[in-house]
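To start, the structure itself, in structure tokens.
As you look at this complex, bear in mind that one protein chain is not there, while each of the others sits in place.
Letters A, B, C, D, E, F and G mark the chains in the order given here, with residues in each chain numbered from 1 onward.
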Amino acid sequence: MRESGDAFHLAIPAHDLDEAEHFYVSLLGCKLARRYPDRITVDFFGDQVVCHLTEEPEARGGEGAGSNGDQTDDELQLYPRHFGVTFRHEVDFEALHELAVLRKIPFFRDMGTRFEGRAEVHQSFVLRDPTDNLLEFKHYRDPRMMY
Amino acid sequence: MRESGDAFHLAIPAHDLDEAEHFYVSLLGCKLARRYPDRITVDFFGDQVVCHLTEEPEARGGEGAGSNGDQTDDELQLYPRHFGVTFRHEVDFEALHELAVLRKIPFFRDMGTRFEGRAEVHQSFVLRDPTDNLLEFKHYRDPRMMY
Amino acid sequence: MRESGDAFHLAIPAHDLDEAEHFYVSLLGCKLARRYPDRITVDFFGDQVVCHLTEEPEARGGEGAGSNGDQTDDELQLYPRHFGVTFRHEVDFEALHELAVLRKIPFFRDMGTRFEGRAEVHQSFVLRDPTDNLLEFKHYRDPRMMY
Amino acid sequence: MRESGDAFHLAIPAHDLDEAEHFYVSLLGCKLARRYPDRITVDFFGDQVVCHLTEEPEARGGEGAGSNGDQTDDELQLYPRHFGVTFRHEVDFEALHELAVLRKIPFFRDMGTRFEGRAEVHQSFVLRDPTDNLLEFKHYRDPRMMY
Amino acid sequence: MRESGDAFHLAIPAHDLDEAEHFYVSLLGCKLARRYPDRITVDFFGDQVVCHLTEEPEARGGEGAGSNGDQTDDELQLYPRHFGVTFRHEVDFEALHELAVLRKIPFFRDMGTRFEGRAEVHQSFVLRDPTDNLLEFKHYRDPRMMY
Amino acid sequence: MRESGDAFHLAIPAHDLDEAEHFYVSLLGCKLARRYPDRITVDFFGDQVVCHLTEEPEARGGEGAGSNGDQTDDELQLYPRHFGVTFRHEVDFEALHELAVLRKIPFFRDMGTRFEGRAEVHQSFVLRDPTDNLLEFKHYRDPRMMY
Amino acid sequence: MRESGDAFHLAIPAHDLDEAEHFYVSLLGCKLARRYPDRITVDFFGDQVVCHLTEEPEARGGEGAGSNGDQTDDELQLYPRHFGVTFRHEVDFEALHELAVLRKIPFFRDMGTRFEGRAEVHQSFVLRDPTDNLLEFKHYRDPRMMY
Partner (left out) sequence: MRESGDAFHLAIPAHDLDEAEHFYVSLLGCKLARRYPDRITVDFFGDQVVCHLTEEPEARGGEGAGSNGDQTDDELQLYPRHFGVTFRHEVDFEALHELAVLRKIPFFRDMGTRFEGRAEVHQSFVLRDPTDNLLEFKHYRDPRMMY
């Protein structure tokens, strides 16, 4: 566990701050901590995510957007870049999935089980923000496997 | 604050897993949770960072490495992509800085104060991992500004 | 102490939601949880304050605004209605006062000491939001006197 | 969540301190922290509520009582002023409702579900104190919607 | 440490409930949880003390009061019966002592140091309630000696 | 709740320290913190109970033992003196009752429900130590009634 | 309970550090904190276990390995030396047992119940590391019996 009081922070690109605020605050239910002309800061499940306005959106299909490079939209990939939350309690994980369904947040990959039959078995789903950053949420049956 | 027990997780690229393990575990003092042929997982200040082996290292000066694209090594930029920890207590922040100095971890930007005279005043320094991912560590004088 | 996890919530009037968001989020550093056409919800030092749009601002000097009735602006009174936070730690109290000074948040009453020489001795200052709601922040030398 | 140790405090009017003490302490089960000639202070679910004696009860139907102005008793409204607790755990919410029923505390609005089918779905009921202050108690199915 | 959430409870005699409430709530700063015709219940530093009305006050100098039997007032003894709080933090201990001095709470024994030069060294003072129950408050230099 | 880290302490008489240690440590499962010639100190559910050797056991039927005076053994009464623990969680309460049954700890009063149909409804049972000190253990259905 | 923040540490022998790392990190799911030529340090369920390379493996059947002396492999005994974790929550205990089964960690003694019908009733199983150190994991029905 993390020292209580510290916060992880992650800076990611955003092509449009209004879209980013809509996605993170109005859809995903994060709290808006600050908004400046070039970025917004959100309390993302207790940690800090900063969306920095990237003035020239990288051309899709060209250099690529968000977490990827040199690929078409279809080629958007989960690796090597994504982020998210691993929930300790299944009820919190399921509440977030239900929220995403109710609010029609775009899924990159819907709920699924991975590594069935192994200690690392877990469920996950992946959301996609307007800048094509991918957000993975997970829950492990054995909490010791969270790392 | 984050719900206790949940963990933020971040996936980043690594060009060489041995180098990544050396940087995160032996230098930065994170704990190694797992190692697989294609990735290592570290307990990064209580959260999870996964270094995924990116088989074809992006050419430096070409598409760019780590958190940036299309730039030479000199052009490595902090925005829009970086991550790190915002410490609640100054003593923890300073201990990490001292660790970085003692172990000669490469700095991208040394300790400095930002926003002096404003409520957002904070100190920060930025480290650089072997794949050119940038890690920013911060401490705010007023903990309410952590977000 | 309160059961961890529960939140106090307070609903107050706001004559203008943009002004309210500016006051609570941009000046006071609270996080914006939600915004609807008729109200904004802020995470106010860990509790919830909801500013409800009161369509017809009560005429000042007439029925009165915010926490008072039937009085001119000069007559705005702290009693019987106001709200705020009693800080356990003086450093948090002072950080908020410094924030208010740095950001030029309007004071209704500046820092002062009350009940010197008694067990209830404490410091307090009172801020005023755009709808004339009064916010009192306090710190007691003896934390048992917080109630 | 709030910094542990801090307390929200709310000052409200009371037309009669004995009635207020009876309502908050004997009926609602709050603890009495202090009583002075002009106010009582109660530990209200871990936060502080101060009932200030308002010497001249505002005439009902005239300026109005408690949380409202210019209205008859029938017109007592929940908005824009009320306060209460949002419980994290349903069992605590239900225990309070049962207490209110057992002790015949006057309801302004009985238990009901709001926003069914949306992420913000929650249950609430509203009590009324002797000075017509309205107290709303809530429980959200998804705790992230508490704000 | 105790399981969080559990409470120690202690029932003691009181010859007069008004005097007991004055002593525990108005002087010592405990919160009044309930009052019935035959007892009062106070939140005593987080635990529960119940003062039961003992209808026939034991004659002082005869059978004795409070924690003792068969003795004159001068013979009131600390052993074998008394109760109180051992503070972990010296600042809390000193704040209570200052409260007792400011409010002129009767001391049975003023502040003193015991066992100087031994691991068990601690400071303590003893208060006396209106029924001659003795309350000892302590602070150990080494918190492991608290038991 | 109590400030974490502080401990309630209670001093009671014991006619025989070996019997007291057997009762509190071997039967009730408390931990022995210290033993001196004139007393034993036990960690009693996280708080401190000190059993002081009372050299001349008060004659039963005469001045009375433990928590009572002037009465025969049959007249041993719960009021005004007894102590114990109010458990937050029913499972802890029941585990202690089962322990008492399994280890044949003498009951003064077996498990029973009090105040059925009222908010204060709770279960309790009372044990009796070798010096006739009475120990009451309770569990309230509504944890807010613990005080 | 232990003071939060402190860590128990245990140093044990290891005949082969690669085998030890495989056992503790890859099989048992502990995190590797550090590796030096003569030892590895693991975060063992929140505490620290250090495996020191014992250069001359003690001959099995001769002086014995790990926690025992002068015995054949068949004679490996649980007493007087072993270590492990007593889980507070059964679900954590069972998750570890399932992990051990799934990953085929060698058992010294499989799951069993001890002291049925007594307050000390608990379940336990014992694992065996490559150096024949024995690891016992337990869960008590009554958490007060954990010690």
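Operating definition for what follows: contacts are C-beta pairs under 8 Å (C-beta built on N, C-alpha and C of every residue); 3 or more make two chains touch, one makes a residue touch a chain.
Computed from a predicted structure; not experimentally measured.
Novice: Touching the hidden chain in the complete assembly: which of G:Y24, G:F87, G:F108 or G:F125 does that?
Specialist: G:F87
Novice: In the full complex, which bits of subunit B touch the chain not displayed? Write them out.
Specialist: With respect to the unshown chain, the touching residues of subunit B are 29, 31, 92, 95-96, 98-99, 102-103.
Novice: Which parts of subunit F are in contact with the chain that was left out?
Specialist: With respect to the unshown chain, the touching residues of subunit F are 25-26, 31-35, 43.
Novice: I need the residue numbers on subunit E that touch the omitted chain, in ascending order.
Specialist: 117-119, 141-145, 147
The criterion applied here is as follows: only the chains that are shown with their structure count from here on.
Novice: Treat each pair of touching chains as one step and give the shortest count from subunit C to subunit G.
Specialist: Tracing touching chains, the least step count from subunit C to subunit G comes to 2.
Novice: Equivalent interface to A-D, which of A-B, D-E or C-E, with over half of contact pairs matching by residue number?
Specialist: Selected pair, repeating A-D: C-E.
Novice: For subunit B and subunit E, let me know how many angstrom lie between their CA-based centres, rounded off.
Specialist: The mean C-alpha positions of subunit B and subunit E differ by 53 Å.
Novice: For subunit B versus subunit C, what separation do you get between their C-alpha means, in angstrom?
Specialist: About 38 Å, centre to centre.
Novice: Multi-chain contacts only, two chains or more: what residues does subunit E have there?
Specialist: Subunit E, residues with two or more chain partners: 1, 31, 33-34, 43, 92.
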